[in-house]
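Below is a structure I'd like to ask you about.
Only a part of the assembly is drawn; its chains keep their places, and the rest are absent.
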Amino acid sequence: MATHEPIDAYAALEQAIDRVAESYDGRHEIDSLESAALPNRRAVIDALNHLKPAIYLGFYSRKPLTRASLRFCISEHLYPAFDILTEQIHRAVTYNDTYHLEQSPRPRSWSEQAVLRLFQRLPHIRTQLNKDVLTAFRSDPAAQTVEEIVFSYPAVEAITIYRLAHELYVQDVPMIPRIMSEYAHGGTGIDIHPGAIIGECFFIDHGTGTVIGETCVIGNNVKLFHGVTLGALSSPHKAHLSEGRKAGKRHPTIEDDVVIYSGATILGGETVIGRGSVIGGNAWLVESVPPGTKITYDARLTVAQTRRDGTHS
Amino acid sequence: MATHEPIDAYAALEQAIDRVAESYDGRHEIDSLESAALPNRRAVIDALNHLKPAIYLGFYSRKPLTRASLRFCISEHLYPAFDILTEQIHRAVTYNDTYHLEQSPRPRSWSEQAVLRLFQRLPHIRTQLNKDVLTAFRSDPAAQTVEEIVFSYPAVEAITIYRLAHELYVQDVPMIPRIMSEYAHGGTGIDIHPGAIIGECFFIDHGTGTVIGETCVIGNNVKLFHGVTLGALSSPHKAHLSEGRKAGKRHPTIEDDVVIYSGATILGGETVIGRGSVIGGNAWLVESVPPGTKITYDARLTVAQTRRDGTHS
């Protein structure tokens, strides 16, 4: 019943708060107070959680759907998605233009158009995702139904968000595509940069730890496993880059019909994995391989026999 | 104060919505509108979040517990878990029977019985999980208390959900076990297929990226680290499988008392890691090893010396 904190604890807290407030002295980049101008990560995620049902309506709706109610049910997701995304993109664009480009910001209508262009692409994206889902179904003997793939496969989550984020990336929307892809990364362990270009019928099995870099180009019918890195040979410090953010093609090209098993690492912007190749698990590749190559990782292992009771000698 | 969106933005939005609605033309598998029939992922997660407190009651309850209130506190979780799981399993079963097996669906009582059988196994599961937790405690020098393991170890989360999902898997419940295990996968980075058979005193340290396939058989006192793959040699396209979803034993067998260090990959349904073996990190095994084998990965490294100031020559 008594007040738990003696007065001096709160007095000391007040002093600590003073010190933290003083630390916002403008000497750190993270001291920026322009909060109202910044996009809100939570809102971007909300928008994604409206776009996914618009794509897989029958899998998300908790209400009975009929042809007559279908259009409304899509509107119910796309209206809020439009309002939220327009607002968040407008914030990102305004902030970017004002503080980084130091020019007068693009008008709100620019952001509206960016969202509308994404929405106009949704029928196409749905066709692509349908192929991705079917590919997953055909590839995984453990999958019993298409439904369980849409419901539970992390790759579907990651690829869906990638395909949406990519549409904004190609329109040069700042910040938002990356917020989207890192959200997918956090939930699935699959890190697909929104700048990557990925063909049809793409699947990643298990997926945790797989990384697909910004300038990757991936063909059709490519299947990856978990722990696959499609990365840059080395990450030069920005200071070494020529002007502008584009650092050139730094990540590999994977042609059609390639399979890359778990733990394989393929690095470099000029590395091309030729059509139909199969890259074995744990492989490490920094050079191109011609079409039809089959790489098998040949682990060198030292084997010692212990006593039969299983304790090591 | 002014309306932010000029009328044409919303008019364009309405057109985009028309196109999306039209894209639900039935040509894609993801056009299915049978939403009310499908299980709801969120509800399955809610059920899990009732089952965990029923198992580790003292660790989750925010109210004081006494022997007199214990039974009520369990009921408080198992009643909603029963209702939710029965409903979700009934949806999955009905959908599966109707659309995939094309037969008249099993009655709701079938789903009730499946849930009751899971609940009847809870005392046994609690005994198993207690052993798993103790194993974690004994294995990890960084663990100070059993409590912190239950609270914070991702392996405890993953194994708990695995042991629950497995009980439904063996009853042939469709979709739900996989939704459960992918939820655990998303939160922990540990991907244990509910079909795997895992013995007592199982532990996975760190765990991110570890994959345990559907037909794995794991003995007692097995310890894995992160990044371990117990996988299939290759994933044949379904078209190549004989009828029925069962594709035979595709994943390895790990006998009692085995330790497998981080990054190791063990593939193949006929691969058996003999009792008491120790598989070193990053090892790559596609063949069986006898009991008591100690595999050490022998990395071939190229070493170049740079200037003492740490810049590379």
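Per-chain residue numbering starts at 1, and chain names A and B are given in the order in which the chains are listed.
The definition used in the following text is that a contact is a pair of C-beta atoms (placed from the backbone, for glycine too) under 8 Å apart; a residue touches a chain by one contact, two chains touch by 3 or more.
Please read all numbers here as calculations on a predicted model, not as lab measurements.
Asker: Quick one: how many copies does the complete complex have, if 2 are shown in place?
Answerer: Counting every copy in the complex, the total comes to 6.
The rule we apply is simple: only the chains that are shown with their structure count from here on.
Asker: Can you give the whole-Å distance between the Cα centres of chain A and chain B?
Answerer: 22
Asker: Mind listing the chain B positions that touch chain A in their complex?
Answerer: The touching residues are 4-6, 9, 12-13, 16-24, 28-36, 38-41, 95-96, 100, 174-175, 178-179, 181-183, 185-186, 189, 191, 193, 195, 208-209, 211, 213-214, 227, 229, 231-232, 235-239, 241, 245, 247, 250, 256-257, 263, 265, 267, 275-278, 280, 282-285, 289-300.
Asker: In the complex formed with chain B, which residues of chain A make contact?
Answerer: Within the complex, chain A contacts chain B at residues 54-66, 70-71, 74-75, 78-79, 82, 86, 108-109, 112, 116, 119-120, 122-123, 126-127, 129-130, 133-134, 137-142, 144-148, 150-154, 187-189, 205-206, 208-209, 225-227, 262-263, 281-282, 297, 299-312.
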